[in-house]
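Here the structure comes first, spelled out in structure tokens, and everything after it is commentary.
Note that this complex is displayed minus one protein chain, with the remaining chains in position.
Labels for the chains are A and B, by order of writing; each one numbers its residues from 1.
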Amino acid sequence: MATFVDIQPTQQLDPIKGVKKMPLEEFFTSGHRTCQGCESALVMKLMAKAAGPRTVVLGSTGCMYVANTTYYSTSWVVPWMHTQLGSSGSAAMGAASGLKALMRKGKIKDEPINVIAFCGDGGGADMGLSAISAALTHPDYNLLILMYDNESYANTDIQLSGSTPYGAHTTFSPPGKMKRIMHHRWKKNMAGMLAAGHPTCKYIATVCMSYPLQAMNSVRKALSIGGPTFIHSLDPCPKGWDYDPMQSHEMGELAVTTGVWPLYEVEEGVIRLYGKTKEIAEGRYKRFPVRDYLLRQGRFAHFTDDDIDYFQSKVDQMWDKWLVPGVIPFLKEVETDHPPK
Amino acid sequence: MAQAVASLEQQADKTALITGSEAIAVACKLADVDVITAYPIRPYDTVMQYVAKLVANGELDCEYIVAESEHSQFEIVKHASAVGARVFCGSSGVGWMYAFEALTVTPGLRIPMVAMVGNRALDDPGAFGVEHNDALAVRDLGWQLVWVDNPQEALDTALIAYRVAEDRRVFLPCAISCDGAFLTHSQALVKIPSQEKVDAFLPPYNRGDLLLHPDNPITVAPQVNEDWLMEIRRQTAAAMERAYTVIREAYAEFEQIFGRRYGNPFFEEYQTEDAEIVLVGMGTLSTPVKVAIREMRKEGKKVGFVRVRWFRPFAAEELAKTLGRFSAVGIIDRDFSLGSPYLSGVLATEVRAAMYPAAKRPPMLDFICGLGGREVTLPDVKKMSDIVYHAAEGKPQPLTQWIGLRE
Partner (left out) sequence: MGRLFAVEIVYRGIFQKTLAKNISRAIVLAAHQEGKPGISFGRYGDSPERNGVPAKNFAIVATDDQTLEEGMAKYEPKEVDISIAVDDTLCKGVESWAWYGLQPINRLLKPGGTLIVTSREEPEALIEMCHRKEYPYQLAIVKGIPSFSGLWVYKEDHSDVRILGAIAKVLPELFSLESVQKAIRAEWKDELKATSAARSYERITTVTVPPNQGNPEEPFKFELPKWSEMREGVTIPAIPRGHAMENTATQQVGGWQPERNPTFKKFSTRTMRPVVDFDTCIKCTLCWLQCPDSCFDVTPDGLYDANMQACCGCGVCEAVCPVQKCVTMVNETQFRDNDSQWEMWNKDKEGYKKWLLEKIEHGPGPQRSHGFRYRGQYEEQVPEMLEIAREG
């Protein structure tokens, strides 16, 4: 295959050695309309900071479009363009292929330019899944698709998405008199699914901005390695999850330390767990009970102990039964599933 | 310039036997298109088959991407165009409809995309044959829409479309409609101009201060509230207004460089000079209509034909002036607009609207004909002409009639 694929050089973005070595300049800055304590806005800021000035960013419909850019005003320093809800994959392909053609044909200066398309969980895990999947099968375009996952359509009044956790209260899944749990689907395993399904994709990672250094270095690796890449970021959302904005950072840490959100990267097909997740997998760190995470959020306030136990059992299964713990949900034998009545 | 043109005229065109789809593929090569996206659906997909061959044989240097859906197809080229690439895309029938969201946002972003629509009936039922409703569905959205009726015109119009769409005064997408089968799948002799002529006619695409590139830091299409939207719509409206002038300029210079004359760019008139009544239509039904007219004229019936080329922008005043010359007008719609005024087709509804302010308003009838690729026969044309004659003589006629229908 390689002989038919002509790959352009990428920018070589070296890992940032520590928070003290962090570049000072911002490329996504203030003046947006996002909520107090919006972790997704933090993702935008640190993603742009990691990528640097020679970058084009394409943003799918969602909070990071509506709240960030209020016409005739913006928060972006680097070029930014809106793309349709399900089009992050197509947008990245379009910009990357356009730049590539123009450079090859000598119509513009030949230089590596980062192309990043972002989408929320609605735009990525739901509507945009096929376009993202297609983009990841094109080894000849250098692009990064970053999915900021705040676990609901938070921009349209918080409706459930394929990425909303089991049982969560949303405007489309309100706990009622007859049904306590309206949303009984389990969260899609986006990064795992994409890594397993796109063998030629060189880099797929999960991140959380409560661990900014690793997250930013993930972005840098994704932009340097060549070809299409994907990063899935879990973003605590004070608005949709219903918690005090001051606790955004802590909420992200809890998602990881309870084992609900595993941190890993799949580089050239090689899986590597990192941070607390690695310690959990190696038994060097005892997972916090999910109760500590769930009951800090209003969206789970209606949970009974049975619901919490069930949630815990599913997370335990991730770590104790999955073929690749936390990543690939294949089991060695059939498990029975008993959600609470 | 004049001298350059003179020397260009010496260059002989190559002649090739190709379909309308192939002719547009050749135009893409001559226009040195940078990014092309394909997705299969009959009948337009033939153009992408030819493009693929050109790319495989190294005759066309472009990024050729087979997308995973029409929606992605159009979103990919939209963003490629935003970073300054010349792009080509296309679809048919429900495929075009699947891309509808992407089609909707393209004009407002002022993306000069050129697309081919291989006109096809909309599902259900699935039918490959021609109907114009697919392309017409975007008529209110800022797309320039043009109908051609032979492979030569397809090639020429594709070059003109790039010239017009990429003019900074316009920067609006343009869809070239080719009737399924009649144009997409049948071959004719086509003159293929030299690269030098095309280069003289078609300047490079320059996106200027709308270019999405680190050297031109901009934010494109942020969310607006009610304080802004009217102003943005007004800007797009102004661009469509300017397209009239730019289209005229383009055809004038086309004739100068390529030596082929299209007369009025917006609509073609056939034997209208002395005509008593006229038929009006779009696309390849022009052939049976012209032949039938020649036969009818032998019988002393002075029938003319007006073929609408540019549906958007619509040359309302000119067309009204022209049609006002005749004692009655029959519009042939290869489309329908269910529940529309007088239950007629889209073209008839638009022509009536165009006629309203006119000083002379002859009786106007609409004929729904040739749907789903059904042949428009010579007897059909004669029948329609007779009906129009009756109207001219003041005999009341139903405003809309279905022709060639089993009943």
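The rule is simple: contacts are C-beta pairs under 8 Å (C-beta built on N, C-alpha and C of every residue); 3 or more make two chains touch, one makes a residue touch a chain.
Since we're looking at a predicted model, the values are computed, not measured.
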One chain isn't shown here. Among B:232, B:343 or B:378, which residue touches it?
B:232
Touch with the omitted chain, as defined above, among B:219, B:284, B:322 or B:385
B:219
Of B:124, B:140 or B:209, which one is in contact with the hidden chain?
B:209
Hey, which of A:61, A:75, A:114 or A:312 is the one touching the hidden chain?
A:75
List every residue of subunit A that touches the chain not included in the displayed model.
19-20, 22, 24-26, 28-39, 41-42, 45-46, 53, 66-67, 70-80, 154-158, 169, 171, 209, 212, 238-240, 242-250, 295-299, 301
Which parts of subunit B face the unshown chain closely enough to count as touching?
108-110, 171, 209-210, 217-222, 224-228, 230-232, 234-235, 239
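Keep this in mind: only the chains that are shown with their structure count from here on.
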If you average the CA atoms of subunit A and of subunit B, how far apart do the two points sit, in angstrom?
43
Subunit A partner contacts - residues on subunit B that touch it in the complex
32, 34-35, 61-63, 65, 67-69, 71-72, 75-85, 87, 101-102, 105, 204, 212-214, 216-225, 228
What residues of subunit A sit close enough to touch subunit B in their complex?
53-56, 58, 65-66, 68-74, 76-84, 86-87, 89-95, 97-102, 104-105, 107-108, 113, 130-131, 133-134, 138
